[in-house]
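Shown here: the complex without one of its protein chains, the others still in place.
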Amino acid sequence: MPVTVNFGLREELLKIVPTLSLCYQCGTCSTYCPITDESYNIRLIVKKAQLGIVDPKDYKVIWDCVTCGTCQTLCPNNVEIVNLVEVIRTMAMKSKVFPTKINEILWKIYENQNPWGYTVTDKRRFLAQFSGLINNENPDVVIYPCCLSIGDPRVQKHIKALIRVLTKAGLKVGMYTGLSCCGDIIEHTGNKVFYEEYTAKLRDSIMSSVKAPVIVTLSPHCEYSLKKYLKGVKVVHYVELLDELIRSGKLKIDKKADITVTYHDPCYLSKHQRIIEEPRRVITSVPGVRLVEMAHSREKSLCCGAGGGGIALETRVSTDLSKRRLKEAIDTGASIVLTACTYCFRMLEDANKVVKTNMKVMDLVEFLDSIMGD
Amino acid sequence: MSEWRGIFVFIEQDNGELERASLEVLTRAGELGRRFNEDVLGVLLGHELRDMAKESSRYGADKLIIVDHPDLRHYNSDAYTEVMTYLVNKYRPRYLLLPATRNSRDLAGRLAVRFRACLSAHVIMVDIDEKDRKLVTAVPGFGGNIVATVVCTGGKPEMATVSPGTYEARLSDKEATVIEEAVPEDVLKGHRIELVEKKTSPMPDLSRAEKVVVAGLGTGGDLELIREFANLIGAAVGVTRPLADMGIIPRDYQIGTTGISLRAKTVFVFGASGAPHFIYGIRDCGTIVAVNTDREAPIFENCDYCIVADLFDLLKALIKELRGGK
Partner (left out) sequence: MVSLRNIIVTMKVTPKPEEIRFDPVTKTVDRSKATNEINPADKNALELALQLKEKFGGRVIILSMGPQFWDQFLKMGIAMGADDAVLISDKALGGSDAFVTSRVLAAAIKKIGDYSVIITGEESEDGSTGQVPPGIAEWLGIPAVTYVSQVIDVTEDSIIVKRTIKGGYEIVKVKMPTVISVELGVNTPRFPDFERLQWAQSQFKTTVWGIKDLSLTEDEVGFKGSLTAVTELRELRPRERLRQFIEGSPEDIAKELIKRLGLK
């Protein structure tokens, strides 16, 4: 169909996403995009961006993207597709085409420092659980909990498991008690100005209270976010830390486990940060464990549906994706599906509650801790 | 200048439906009237009032003033303010009590300014000071956790809107003398608010239910099993604020500081974390049974029987057991 190029918008987009010009429409992105269908085609959106003809219809569907990053990870020219999606989201926000729920989520982050609306009372109750377990005097490493943990008892168990495992490796473990959201959702829903203000305050709060050289997260979203704006402190996800501790002999897993497990790669570990082998090494370091891979794994891992604000927006695609992924896990025949992300865990666990399988969903450190016992 | 004497009690009605909380206020006014030797005058505005007048005359009032006019059938802020002003000016009651419902609070707010009178809102206690005979009330604030004792420092009539459920409505042995007041035509002219459409469905009176089952956010808005269980035990169903926010259930069913306070003998709370504003709404209940998957949930500090379990599993088990194990 004949189209008039909008050079103004085209130039603007090329300035913010210079790699946009490198796309030659091979179609790898839309092939591997987990939500490609009649209404959403990322390949077409990239083409339209190149021509400056992104329109209000695109503003509507752009909110389905879960920012999993499969597209840009597999793109032969490394086009920054997720960045483009976020830019289009910013444009959509300006044109007032966005899910109303985003207003709620942003207000909650602004007023409660988390998108779930957890209050000071909830935070106090959360911290009370950890009062005897953490050392904030002179910690070797400080845990930065995902803000979702504040009200999620199961995830709180993961944190306790992590504390136990790290303590066994001889580390003194502290925790960031501010319990503020890392800002992931603000960034990926295209709200750059609020993101900058919010993270500037958060950075000051973290830097003034954290006394260790290393911050460890349970969520790759937190790691990805904090790494961008924290300077002077090392930020790692626990799989990287555990991998290092095991390889250096500081953490020994002696007990055996005769069990078959599969591993769900969180997108923000495997795709956005290429942390792929570390969790696998940790899993297979447990004697007796058999690790089987799902149909889509590593960089091609199928997203659980939480990213890009999906977990908070509860779009049509996000719950569908979690069910699809759970099915892939069941198809491996494993007894447990392990993951290393607070969001992935929640999505798969909730899907499991609905679909009711015989499979268990566990966080990797929770699994490790259960094997290691006392 | 004649003295201000007597207790006016605004008896709320809307389109022929008597607001039962008014009868609670009447009962309390009756008690105060006896103790302090003040006449209690119920005031009923509406149209075709005979049955409602008959009923309200047996709850402790000495006199019942009724104003029957087609313009007053439905609550109308302008009309009711003008008529009440006329009556207050005529009878000069020292005190004016109303139930703390939407319409009465609306009316009270206008009258307080009209008369430059003191007004305490949604009180949970109303009394008269022994010494200076000024109105004394207990007013909850800050989400219901803090109660202030508020006194009237000026203005007449001394006003208060009383939270439904604070007092019990009790039949009195005396029957009030009915006074039919005709309001001058010019009082009812020139209204600026016109009723275009109205739709209501009968509401269960949660504040008087003996058994209540409350659904919290943990139900995700899925009330099927909740309703089934409630039916089996003859209980009313209420919700916490998040569920009312979701829009699937009207706010009339919301329990808490901004909703209803329950006085049930037994209340079941499924899937609520126990936020302070909700606890406020169940504080006066007999036995509280709470179900939540989080052992640390604050609801467990405020219940008699605490159950850490999946609410759907427990509901299914309860229903099965109540149906005879089938």
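Letters A and B mark the chains in the order given here, with residues in each chain numbered from 1 onward.
Assume a contact is a pair of C-beta atoms (placed from the backbone, for glycine too) under 8 Å apart; a residue touches a chain by one contact, two chains touch by 3 or more.
These numbers were taken from a predicted model, which means no experiment stands behind them.
Of the candidate positions B:V147, B:A169, B:V187 or B:L217, contact with the unshown chain belongs to B:V147.
Considering B:R102, B:K174, B:K189 or B:R227, the position touching the chain not shown turns out to be B:R102 (whole complex). Although one chain is not drawn, its touching partners on subunit A can still be listed: residues 100-104, 106-107, 110-111, 119-121, 191, 193-194, 197. Mapped onto subunit B, contacts with the missing chain fall at residues 14, 19, 74-75, 77-78, 81, 101-103, 105-110, 112-114, 116-122, 140-155, 192-203, 233, 244-245, 250-252, 257-258, 266, 275-277, 279-280, 283, 287-289, 300-310, 313-314, 316-318, 320-322.
FYI, only the chains that are shown with their structure count from here on.
Separating the centre of subunit A from that of subunit B, both taken as means of CA atoms, is a distance of 48 Å.
Put simply, subunit B touches subunit A in their complex at residues 273, 275-276, 293-296, 298. Interface residues of subunit A, counted against subunit B in their complex, comprise 121, 125, 129, 151, 153.
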